[in-house]
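The complex appears here without one of its protein chains, the remainder shown in place.
What follows is chain A.
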Amino acid sequence: MTPALLGREPVVITVGAEPLGEALDAQAVPRVPVAWRPPMAGTAAALDTVLADPRRERANALAVDRMTSARPQLVGVRPAREVLGLTPGAFLHAGPPITWERASGPMRGALVGAMLLEGLARDPQDAERRLAAGEASLEPCHHHRTVGPMAGVVSPSMWMFEVRDAEHGGVAYCSLNEGLGKVLRYGAYGPEVLERLRWMGAVLGPVLAAALARSGPVDLRALTSQALQMGDELHNRNRAATSLLVREIAPAVVEASPEHAAEVLRFINGNDHFFLNPGMAACKVSADAARGVPGSSMVVAMARNGTDFGIQVSGLGDRWFTGPAGVPDGLYLGAYGPDDANPDIGDSTITETAGLGGFAMAAAPAIVRFVGGDVSDATAATRSMYEITLAEHPAYQIPGLGFRGTPVGIDVALVARTGLLPVVNTGIAGRVAGTGQVGAGLVSPPASAFTEALAALADAVDRGSQDR
């Protein structure tokens, strides 16, 4: 123990009154000054309670260990009606729960498109009327071990990536990526959108399923770590990961379906974001492994429905803590501008939840201008996330930071203490239903989601101590 204290030359971490630090400087004692500031307004009491909870340290260590030790493998591609038990008229969507009344443009557009795809409406007007009348049931993807990018609408006939955690045995799903431009996930529902979705259900899904049956599981943990070292951050850049996935499965695609192999491979190659979806399912299955640890203040989901930004915390079950979704700050396609942007939307923040995306920005110098800045901004973004996370990922490493593991396991207590909010990379959806993608950039989650989760953790501690 304290021989370490008394036997060594002191190196002192100083936090607080600067003159006490200066007194050490005057003695030429090496020190590490902390740039401390008061916690977020109104959080001091809850922080005190949560930090004093004797379960917290071990609970967080367990939660983050489960998240980072998960071994996600892509094991199959199957229809949603089969794997999720979705019945006609039931739809999943991104983010925390939402009603049609409160849904934003792109969310409504995607639901309209899904109604048309499933043959539940004659035309868009009919679909809107039926949705407004409550004919469809809406539930978050997250409630069904599923994630969806942008609007994240999943309907029974869509095919899903199935990702299994070989370490803990969990399973998670994500839809197949449609590509960029006018696509359902951005709220577009024109004929070309529906036609593509039908082809994905009829050809892409079954061919991928057959190919994976031949190739066997694809190790997404290994693939993700390689992609990070090839310049992806796995949210806004998936080019390397997509290429690696194609390399893994192409022979099996050819063998499984010689007649469709060319069009399937051409479709995947034409979409640098094809890997986003299996990558999200990999993050989801990893985060789910960390759910339900009593006393843990670690975030296990961040998700947006285009209206609200919500988080879930390991020690707080399935409760959502929400705040208004912000409008991303970024670059716009063509003549689009901030006025055309919808508030933040999609489950793709599961990547940041699992230590990728904005948290791994330093790995992706190629896209730093896309998300506003230069390489030093990207490095600073990743470095700042170490302040609010519990661990460094043992497998997901950043070459530019000396192969340091990515910051992983957001702690709501550290968010409140530092005032630093998670850095989120995101695409920007058009505000008007059917527009599609208008840009990409960075977005800040609402602080209230984190402070309310912290307050709930404190309440749980107080209730627990009354029970004892």
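Criterion: contacts are C-beta pairs under 8 Å (C-beta built on N, C-alpha and C of every residue); 3 or more make two chains touch, one makes a residue touch a chain; residues count from 1.
Everything below uses one rule, namely that contacts and distances are computed from a predicted model.
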As a check of understanding, state which of "FdrA protein", "ABC-type dipeptide transporter", "Spermidine/putrescine transport system permease protein" or "ATP synthase subunit b" is the UniProt name of the chain not shown.
"FdrA protein"
Of A:31, A:55, A:168 or A:196, the one touching the omitted chain in the full complex
A:31
Could you pull out which residues of chain A are in touch with the chain that's been left out?
1-27, 29-41, 44, 47-48, 51-52, 54, 57, 380, 383-384, 386-387, 414, 417-420
